[in-house]
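What follows is chain A.
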Amino acid sequence: MSWVTKTLNSTLGKKLIMALTGLFLILFLTGHVSGNLLLFKGDGGQAFNMYAKFMTTNPAVKLLSYLTYISVIGHVIYSIFLSRQNKAARPVNYSTSKGSTNSAWSSRNMGVLGTIILIFLVVHLQGFWAQMHWGQVPSVTYDGEEYKDLFLIVNGAFKQLWLVALYVISMVFLGFHLSHGFASAFQTLGLNHKKYSPAIQTAGSIYCILVPALFASMPIYIYFTSY
Partner candidate 1 sequence: MILDSKIPAGPLAEKWTKHKFSSKLVNPANKRKYDVIVVGTGLAGASAAASLAELGYNVKAFCFQDSPRRAHSIAAQGGINAAKNYQNDGDSIYRLFYDTIKGGDYRAREANVYRLAEVSVKIIDQCVAQGVPFAREYGGLLANRSFGGAQVSRTFYARGQTGQQLLLGAYSALSRQVANGKVKLFPRTEMMDVVVIDGQAKGIVTRNLITGAVETHAAHAVLLCTGGYGNVFFLSTNAMGSNVTAAWRAHKRGAFFANPCFTQIHPTCIPVSGDHQSKLTLMSESLRNDGRVWVPATVEIAEKLRKGQIKANDIKEDDRDYFLERKYPSFGNLVPRDVASRNAKYVCDEGRGVNETGEAVFLDFRDAIKRDTRKIIEQKYGNLFDMYKQITGEDPYENPMMIYPAVHYTMGGLWVDYNLMTTVPGLYALGEANFSEHGANRLGASALMQGLADGYFVIPYTVGDYLAQLAPTKVDENHPEFARAKEEVKQGIERLLKINGSKPVDYFHKRLGKIMWDKCGMARTEIGLKEAKADIQALKKEFWSNVKVMGTNEELNQTLEKANRVADFLELGELMVDDALNRNESCGGHFREEYQTPDGEALRDDENFAYVAAWKYLGEGQDEELVKEELVFENVKLTQRSYK
Partner candidate 2 sequence: MKLTLKIWRQKNAADKGGFATYTADQVSKDMSFLEMLDVLNDQLTEKGEDPVHFDHDCREGICGMCSLYINGKPHGPQQTTTCQLHMRSFSDGETITIEPWRAKAFPVVKDLVVNRSAFDRIIQAGGYVSVNTGGVPDANEIPIPKTIADLAMDAAQCIGCGACVAACKNASAMLFTSAKVSQLALLPQGQVERKTRAEKMVAQMDAEGFGACTNTGACEAECPKGISITNIARMNREYFSAVVSSENV
């Protein structure tokens, strides 16, 4: 085994991959949520649709999107590796265990939270991302240029109460996942310092509420305002 594979196969190597992919996905979420804020613009979806086109055609964004796919897949696969290792490390369980007295619920259930988010992701991608790439999306023309009217699709989708509910609930899970994941990634990378860690903790606490809340506000907003 080369030193690279040896490192990546070590527990810490696997954790490194989890942390790096996790942090990249946090960056992705930040971009994603900021772009999607255009939904609130109230311009009939023009800005949003133009943004959607930009995101699917710009080569730099393309590269980023591949990195995002890799991160998602890597994050999932390595979480499976780690979960299996962790399960094997304790073949016989305790009959009574009071984890709640020594750690946060979310930190102990990252796998469960992650799985729910993954299921959500499949629904989400199928509903919008796949539509945008390969689906039948009506077009709309701004200034003589043709755009796919993703805004219409989004509006249509979020008229369904169940889907709105699914999104909102999923965002709650995402919030919990991030509430641990954000600071945890820094800890795994070894970035723990008396001076800076409190700031990271605070940023994590704000992020894990703010970003999912913004995401969740979108379907709700659309549900109540759509025409």
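Assorted remarks:
Operating definition for what follows: a contact is a pair of C-beta atoms (placed from the backbone, for glycine too) under 8 Å apart; a residue touches a chain by one contact, two chains touch by 3 or more; residues count from 1.
How were these candidates chosen? In short, all candidates are chains of the complex that A comes from, given by their letters.
Fair warning: this is a prediction, and the values are worked out from it, not measured in the lab.
Shown alone here is chain A; of the other chains of the complex, listed as 1 or 2, the one that touches it is 2. Of all residues in chain A, those touching candidate 2 in their complex are 2-3, 7, 10-12, 14-16, 82, 85-86, 88-99, 101-104, 107-108, 110, 180, 183-184, 187-192, 194, 197.
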